[in-house]
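Of the protein chains in this complex, all but one are displayed in their positions.
Showing subunit A:
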Amino acid sequence: MLDQFLWGFFPYIVLTIFIGGHIYRYNHDQFGWTTKSSEFLEKKSLRFGSVLFHWGILFVFVGHVMGILIPKSFYDAIGISEEIYHTMAIGFGIPAGVAAIIGLAILVQRRLTVKRIRLTSSKADFLVLFLLAIVMLTGLASTLLNVDSKGFDYRTTISPWFRSVLMFQADPSYMVDVPIWFKIHIVAALSIFIVWPFTRLVHVFSMPFRYLGRSYVVYRKRMPKNHQL
């Protein structure tokens, strides 16, 4: 029953809130859509913490895409063996995870000990850090406990489950025998997706990519409504 809920219904609740929440937030809180940068208040430890965390998490994200979203059959087809895949995953994944965790630790420490940061923090800021810490610690723990890949293969359990969710044919049976660390990791990650639209995390969707293709000089039309090409 719990399995049915956690791996059958819950992801869709999360997805609904995640997507709907972002649309709602974007439409109703334009000025709250921000990274809430606190660099103005403290720079030194942010420089290390933020860079380590963000680059770390980026690599971790790419790793997740490679391991979860892309099916094992794809790798088999292009000739990447289980062994090579695993070596690559561990070789890149652990340093990236460690970097992100160190970064996060610095950020947590900074938020707690620098008075002006602490006083300007909202509860949501602490909540985000807390959830991130759980997700990342459980994620790294799962990876480390699974170094030799002899016992458990997430590419045959978690990955198909995840893809089944995305295909709206969620199959909780994939998840029944997954070790507890992975389960905590997944539930915590889903929790982050729930709070995501309502926290500073929305900044993930505000990467300034347009900037790359923009002309040097930009004229903004005064009356965009009446514009006709």
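Remarks
We take it that contacts are C-beta pairs under 8 Å (C-beta built on N, C-alpha and C of every residue); 3 or more make two chains touch, one makes a residue touch a chain; residues count from 1.
Operating definition for what follows: contacts and distances are computed from a predicted model.
Note on the omitted subunit: UniProt lists it as "nitrate reductase (quinone)", one of the names in "TAT-variant-translocated molybdopterin oxidoreductase", "Oligopeptide transport ATP-binding protein OppD", "nitrate reductase (quinone)" or "GerAB/ArcD/ProY family transporter". Note on the undisplayed chain: of the listed residues A:44, A:123 or A:220, the one touching it is A:220.
Take subunit A: the residues that touch the chain left off the picture are 23, 26-27, 30-31, 214-222, 224, 227, 229.
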